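Note that this complex is displayed minus one protein chain, with the remaining chains in position.
Letters are used for the chains, namely A and B, taken in the order the chains are written, and counting of residues starts over at 1 for each.
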Amino acid sequence: MKGILAGRIRHGWFCCGIFLFCAVLIKPVQDRLEARVGGPGQEPDLLYFSSPAVVKKMALGYDRLLADFYWMRVIQYYGRRDEADKRPVRYKNLSTLLDITTTLDPDLLDAYRAGCLFLSEADPLGAGQPGEALKLLDKGIRAHPQEWRLWYDKGSIDYLFLRDYRAAGEVWREASRLPEAPHWMEPLAAITLSQGGAIEVAKALWEKQYRESNRADVRENARNHLLSIQVARDIWSLETLLDKCRARTGSFPASLEALVGGENARHRIVDPLGTPYQYNAATGAVSLGPDSKIRYLPVPDSYRQSLTTSN
Amino acid sequence: MLQRVFAIARNTYRETVRDKILYNLILFALIMILSSIMLGRLTLGNEDRVILDLGLASISIFGMLIAIFIGIGLVYKELEKRTVYALVAKPVHRYELILGKYVGLLFTLLVNLAVMTAGLELALLYTGHIGLGGHLRVLPAVFLIFLSLALTTALALLFSTFSTPALSAVFTFFLWIIGHFGRDLQNFGELTKSAPVGRLCQALYYILPNLANFSLIDNRSIIGSAGYSKSIDFVALAGSTLYSTLYCAAILSLSIAIFMRRDFK
Partner (left out) sequence: MSVVEIENLTKDFSVGFWKKRPLRALDRLSLEVYQGEIFGFLGPNGAGKSTTIKILMNLLHPTSGNARILGEPVDRIPMHQRIGYLPENPYFYDYLTPAELLTYTGRLFGMRRSELSLKVDGLLESVGLTEARDLQLRKFSKGMVQRIGIAQALINDPEIVFLDEPMSGLDPLGRMDVRRIITSLKAKGVTVFFSSHVLPDVEALCDRIAILNKGKLQEMGALEDLLTVGIEAYEVILSGTRGEALEQIRKLCDEVGSMEDRLRLRVANRERMEALLDFVFAQKLELISVNPIRPSLEEHFQSAVGRRRSGALEHGT
């Protein structure tokens, strides 16, 4: 009699069969569904809770853990360019997310320091909300009044994004009085207050960031700014020379190489990453080559003044 | 086979629809919907949206609670109270028992959803802005909620075949929460540079129930917001239905396999 045991085994195999069949089909169905609906499916910019106070209440004591999740969410929200592209406003909720994160854990310095950059950078790199960035930094400073780095960042935002050189200088001067402030803070404040927007100061700020940040995306951003500054300098210098040439000869030179002349005439005039600049001999306009590898970030014209004075 | 399954389903329905917990939960849901009317007043013109959002969320959450609280007892009570003895000795396959209980609970859920949806539609009728089309479009949204509840019930039933009610409730609830963060799990896997962790996260994403699949329809599809409305994507709806069906079938076959092997002492 094989009776009982055989029946059990048969039924067992049948169940396994159904299970495997369904399980295998789930993945393709899920993928097709996602492809059609696009990711999370619903409103991609949905925040269930937009009030930091509410979230803190709901954290039931697990504030710091929840802060970690929110910080991860910020990074994902900011870092996934493809998802940001799908949102009608790319970084609408960024300031709220950062607000919630820092309410849950005011000691998460990275949230202030990197967050202020994410907020300040213009669209499409960031939220384009330097005002929000300042509010965030102020919040951080309230929590950590002795942390000079936050003051420094605040000044940087004023300087680089809001172009409010006076405010930047004053913030840095305040900061220089902090017990742990580095020695260069005071001269930096002084120069800024006296000279206003200077390309050298901007360059120094970006260089500092490039050297010191532990975040790859921040470093890359700083590098792009530095390269852009270099490009701006190049183009302004070239434009100055072009104007002088026209003033002298009445027309623009045939090429940039001819303009520069001398032993450099043989070499193409290239941007810092090696792509030749584009030159329109008729209008005398110089710009980055279309295939340039540099991601150009706008440099304020006010820096040009400081350039000519130092040139 | 069907007659037996439906006999068991009908009996299960009779048992669960009289459960007191049910009435409490429905009451709460209706209260939520009522209060949404008052909250709506505060938004000055966005009433419909608030009522819809809050109403659908209430239906979803209370539906989930019903599914869990009744689902975890489905098999467990039979075993505890030994009513299963007389049942198994009948010409009933064990899988028919599981299926019958599952279908019975689905019926109960359907009835409850109908009551809660009626409450919601009445609330929307009261504010009077959304028109017949809007009222009709609420139904696919509730259907999606039903699909997610079918999944939740299957999970509760699975745990009920081998675990105590308390643990079953915890596990199912836990999975329901995780089910909403599937995408984040995937992102987490991509963000960490470690390949094995990434693969693990990817695998978990498919294994764990992905409840985001049932959030396709929200107020933008039902009433549309200023200048921006989204039409209902019926193909996606079919896809979600397929997903729910497959997932439930897989979980049920597991439950059946476990139930078949059990000794009833």
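In this section, a contact is a pair of C-beta atoms (placed from the backbone, for glycine too) under 8 Å apart; a residue touches a chain by one contact, two chains touch by 3 or more.
This is a predicted model, so every value here is computed, not measured.
Note that of B:A86, B:L132 or B:A195, the residue touching the chain absent from this view is B:A86.
Although one chain is not shown, part of chain B still touches it, namely residues 3-4, 7-8, 11, 14-15, 18, 81-83, 85-93, 261, 263-265.
Going forward, only the chains that are shown with their structure count from here on.
One simple way to say how far apart two chains are is to compare their mean CA positions; for chain A and chain B this gives 42 Å.
Those residues of chain B lying in contact with chain A across their complex are 95, 183-184, 187-188, 191, 206, 210, 212-213, 215-216, 218, 220, 233, 235-236, 239-240, 242-243, 246-247, 249-250, 253-254, 256-257, 260-261. The touching residues of chain A, counted against chain B in their complex, run 8, 11-12, 15-16, 18-19, 22-23, 25-27, 29-30, 32-33, 36-37, 39-43, 72-73, 75-76, 79-80.
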